[in-house]
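Submitted below is the structure of interest, expressed as structure tokens.
Yeah, one chain of the complex is gone here, protein chain that is, but the others are all in their spots.
This part shows chain A:
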Amino acid sequence: MSSSSDDYSDEDSYILFKDREDWRDVIPVNPEDNFEHEVVRIAYSEDFKDCFDYFRAICDKDEYSERALELTEECIKRNHANYSVWEYRRRILKKLGKKLEAEYDYTQKMLRRHIKNFQIWHHRQVLCEWANDGSREKAMTELIFKQDQKNYHAWQHRQWVVKRFGLYDGEIDFARELLIKDVYNNSAWNHLHFCIQNSTGWTEEIRKSEISFVLEKLEVAIDNECSWNYLRAIQNHILTANTELGDKFVSKLDVIEERGNSHKHLAAYVADYLAEKAENDSDKEAAEKAVKILTELSTDLDPIRRNYWNYLSSCLSAQFQ
């Protein structure tokens, strides 16, 4: 829930539109079709009603002017999710042929306050389209990441800009740097995959170097689901495609004497690898070993998901009875 309405309520100098000299020619529109049994009413403040009464008035008049632009800003302050106000604002900007500089500043200011608002992000995207310019977006999203490094909208925006304007240069390094700071940042892992997918593509060479990268990261944090997911993804989820790697993890798990919760993703990888092997080659021995690991997952390594691991282990046992 937003608390945006607190942003302006203390402004003592604020003047209602009905009291503004330069708005005297406009008659506010307050449709009186008040439904007797209206549901989910909102206890609007006086300034909220005032703004929207004047907003309806300028829309009815089809007015596209500086003062109308200012009015949309006041409406947006009071409800930044009203997409019709944003739409009208865009029409005003177009009709007045406004330079977009100020609008970029304005949206940036708004985004930093309301980082999860869909309409502001959408508006920003439209601006970039109009200006055919995405050059400031990387820096802008980085400001947002300082507030919230997993902000979904900012990542979506950055990816859109990178793709739309072909700004892949430096992106892979950017994602890697974020992962050096926080290896658990799933958004950064996703971005790394996105950039490779859409720039160089998954050549054999890249796949190899990415495997080394992720192995390094697993040395730092063996329990990190993101790293394991990335490793699976770059092999297209076919774990037996790389038996060298699979066997390496099998041995790695074998030699860990005190296995605990932090080994659950390693164990899950090994179990999946062995189960796949068992299925491909009707390898009963691999199946038995996988069942053993799944059982260990359910009892010791990951008991919160014990039902799930038990279910997998019984499916596999049944298959190889």
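Assume a residue touches a chain if its C-beta (ideal position, glycine included) is under 8 Å from a C-beta of that chain, and two chains touch if they have at least 3 such contacts; residues count from 1.
FYI, contacts and distances are computed from a predicted model.
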Missing subunit (named according to UniProt) among the choices "Flap endonuclease 1", "EKC/KEOPS complex subunit CGI121", "Prenyltransferase alpha-alpha toroid domain-containing protein" or "Vacuolar fusion protein MON1 homolog": "Prenyltransferase alpha-alpha toroid domain-containing protein"
Touch with the omitted chain, as defined above, among A:Trp23, A:Tyr88 or A:Phe320: A:Tyr88
Among A:Gln108, A:Asn185 or A:Ser317, the residue in touch with the chain that has been omitted: A:Asn185
Hidden partner chain, residues of chain A it touches: 1-6, 29, 31, 33, 35-45, 48, 52, 56, 59-60, 62, 78-84, 86-88, 118-119, 121-122, 125-126, 150, 152, 155-156, 159-160, 163, 184-187, 190, 193-194, 197-198, 225-226, 229-230, 232-234, 237, 268, 304-308, 311
